[in-house]
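The other protein chains are all here in position, but one chain of the complex has been omitted.
Per-chain numbering from 1; labels A, B and C assigned in written order.
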Amino acid sequence: MEIGFIGLGNMGAAIAINLIKGGQSVSIWNRTATALKPVLDAGAMAATDAEAVFAAPVVFSMLADDAAIQGLLLDSGVLERVGAAGRAGGKRIIHVNMATVSAAFAEELAQRHADYGIDYIAAPVMGRPDVAAAAKLTILAAGPAAARQRVQPLFDLISQKTVDCGERAAQANVLKLAVNMMLVSAIEAMSEASALVHAYEIEPKMLIDLVSGTLFPGPVYQGYGGMIARSQYEPAGFRAALGLKDVRLAIAAGEQQQVPLPLASLLRDSLLEALAHGDGDKDLASLGAVSARRSNRPR
Amino acid sequence: MEIGFIGLGNMGAAIAINLIKGGQSVSIWNRTATALKPVLDAGAMAATDAEAVFAAPVVFSMLADDAAIQGLLLDSGVLERVGAAGRAGGKRIIHVNMATVSAAFAEELAQRHADYGIDYIAAPVMGRPDVAAAAKLTILAAGPAAARQRVQPLFDLISQKTVDCGERAAQANVLKLAVNMMLVSAIEAMSEASALVHAYEIEPKMLIDLVSGTLFPGPVYQGYGGMIARSQYEPAGFRAALGLKDVRLAIAAGEQQQVPLPLASLLRDSLLEALAHGDGDKDLASLGAVSARRSNRPR
Amino acid sequence: MEIGFIGLGNMGAAIAINLIKGGQSVSIWNRTATALKPVLDAGAMAATDAEAVFAAPVVFSMLADDAAIQGLLLDSGVLERVGAAGRAGGKRIIHVNMATVSAAFAEELAQRHADYGIDYIAAPVMGRPDVAAAAKLTILAAGPAAARQRVQPLFDLISQKTVDCGERAAQANVLKLAVNMMLVSAIEAMSEASALVHAYEIEPKMLIDLVSGTLFPGPVYQGYGGMIARSQYEPAGFRAALGLKDVRLAIAAGEQQQVPLPLASLLRDSLLEALAHGDGDKDLASLGAVSARRSNRPR
Partner (left out) sequence: MEIGFIGLGNMGAAIAINLIKGGQSVSIWNRTATALKPVLDAGAMAATDAEAVFAAPVVFSMLADDAAIQGLLLDSGVLERVGAAGRAGGKRIIHVNMATVSAAFAEELAQRHADYGIDYIAAPVMGRPDVAAAAKLTILAAGPAAARQRVQPLFDLISQKTVDCGERAAQANVLKLAVNMMLVSAIEAMSEASALVHAYEIEPKMLIDLVSGTLFPGPVYQGYGGMIARSQYEPAGFRAALGLKDVRLAIAAGEQQQVPLPLASLLRDSLLEALAHGDGDKDLASLGAVSARRSNRPR
């Protein structure tokens, strides 16, 4: 199938390459051209601009945040024009947005796409770039059922699992935000618990090994926990600055529906403290350094 | 081996029965006699009082909290007398304290036992009563190495694993508190995340299934998460009031070493809110009801 | 002097009327015409639209929030056109924005006005509608010094004091946000302290009288404290929903500069809880009801 792909950062590039490996014909565009290289090498075609990408019947995008999407696709008039062109040509484009956007913007995007006659699928993913490269993502998909059915074979090329989040786009995004809030919570809990045991001359590694071998198996407690135990926060798998973005979006989603989220607020402030101390580009696990600094026992 | 056992609540009784099943000769005592029944039925002998239990060379205790131990064993003079008797008789008793006590009290207990010539092993356990009954506990053991070695065969009868926490008693207790703080954190995270998705008309069950099948496998997210998803907080596996006790002890341990634990503080207040609303005897998972109530969307 | 005034809610109307009383010639516009009545009765002239108001050399605006200003003055092209018209006519308009806006938007507004050749004065005020009516506001003014000097006689008609906040617009707004964050903090402190003493059968009134007669004199502890002591949250002098807005803006201002504000975060969640329970239109003091509910001791 002809597929368009916009936004080729670490995540986008890995996904696009898997689509190509799966036999799809992929045309790509990115704000900065240098990012295109590995995907072109894998067999993609370079589109002249974002709008040209929408010549394909299915377009994936993986852009940084609400503002990037707003600027590139809405304010620019791209979506409006390609929707009109589609309607004129009797075909209905599908836009699969894999970015983690705010709940409010998800609702707005769904509405705008509907207005323009484009099928909109919210498809935020769970998994870091290495997981994306291994085609092991979990996709949280919401949008018109028929459209989702049509892209499912594509999702199967890039993920291990698609979770059906229903028709309402915001639901996929809110689920994603809730998951990431839980992720950051687990890291904060490990950070504080590590600071506590360290003050009693216990190696944090002992705590992390203990819990990840019993109550808390799985990649989060083991992976992020290991980074905290080693006080090693680079290279970043999931940047602290991005984690802050997601926590902020979770808080905003809560605020929109009047749901107090005191834990998310605490996470926000801890992440902000990490950023204030220059750790925004380090891994989320650098919350471990925040807890250590608060207790004045750097590790 | 002759073993004494003091404190036969749900946990203590299950452990004592496993010692008996393992071929040990167990004499028991409990503040309220009714609790003795199932253990006597399993083959234990009733001691006349707590002091008589210390006729055995190894005594386990599983008492409710610092105050219970203080009253029964220290203020009463029991430990002082049995230590003196042991020294007089040329034998050194081992006391295995399985309760979750404060770090400060753990240090004091270790000192007092040393003063009285009794080997003190701090051996708090991870696992709820059903885990204890299945002899699948994880024991966090700290104390004199020789004494720990001597009781290891007994630990093997009641647990699946003993974690060596070194010579200093408080370390085992602090590790336990750190683990339970992480446990309550995970529950609070699920509670808030569930309140968030619920406000967007997503079933919390969907969130819990999603995370426990991906990022957060294991018993905590599945077990407590399931209770939150079903808004079913009884019967209690781990009572909210006990969870509050453990969080309070973690905070106190942090305070002693000047370690701020803002997340633990948040958990304390949430649990207190649960208790204020009558849920102290319900499961820890009733934090789910706290989050739901805060957002005025009871489930 | 000819003055324009846009936005005639409780605050705006009171201020506009004082300008009229001070002998100024005031033309007004409001999104909903009904709000104009009392100001017209006081002697104002109705402008045909927001743009017409800028025929005056000095225009005050008191609009609800960033979005209202964005829509009415920026997106609409009003400011751009009136700036161009001013330049064409060789006169430079002054726009005095009395609204509490975000720090980021304050910076943007300053830039946009500069681009359009309009002098921009950020002039958020301290004081509730009754204070505005009594011309007892405190004005926090930032912007070009010459322009501020020119409008000072007008400020004197509506306030008891103007605080010189320098040339940078955002500084006036950040100061305002910091003050309001302190205001809400004081209310939360009284709310929690009242819940505490109430649980010991002490009348919150006793606490409030005690502190406002000793450590904490002044209008906040006495006024809001009195509402908490009486559990009477209507009529609202400062609506909880507006308080939440200001706390949110303080948090956002902090985030922009990587300043963690855990207390502001706590206030946000408490206010959100007030809103979730239907108290958004009640007074800020309804934080007292939040604390009471958390402890399950409604007063």
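The criterion applied here is as follows: contacts are C-beta pairs under 8 Å (C-beta built on N, C-alpha and C of every residue); 3 or more make two chains touch, one makes a residue touch a chain.
Since this is a predicted model, take the numbers as computed values, not measurements.
The omitted chain makes contact with just one of the residues C:L242, C:L261 or C:A289: C:L261. Hidden from this view is one chain, which touches chain B at 248, 254-255, 258-262, 265-266, 268-270, 272-273, 275-276. Residue-level contact of chain A with the missing chain is found at 262, 273, 276-278, 294-297.
Interface residues of chain C facing the missing partner chain: 103, 126, 138, 140, 161, 163, 165-166, 168, 170-171, 174-175, 177-179, 181-183, 185-186, 188-190, 192-197, 199-202, 206-207, 210-211, 214-220, 250, 253-254, 257-264, 266, 270, 294-297.
Quick note on the criterion: only the chains that are shown with their structure count from here on.
Here the chain-to-chain distance from chain A to chain C, counted in touching steps, is 1.
The most central chain, judged by the distance from its Cα centroid to the centroid of all protein Cα atoms shown, is A.
Work out the mean CA point of chain A and of chain C, and you get 37 Å between them.
Per-chain Cα centroids separate chain B from chain C by 53 Å.
Chain A and chain B have Cα centroids separated by 39 Å. Of all residues in chain B, those touching 2 or more other chains are 262, 294-297, listed in ascending order.
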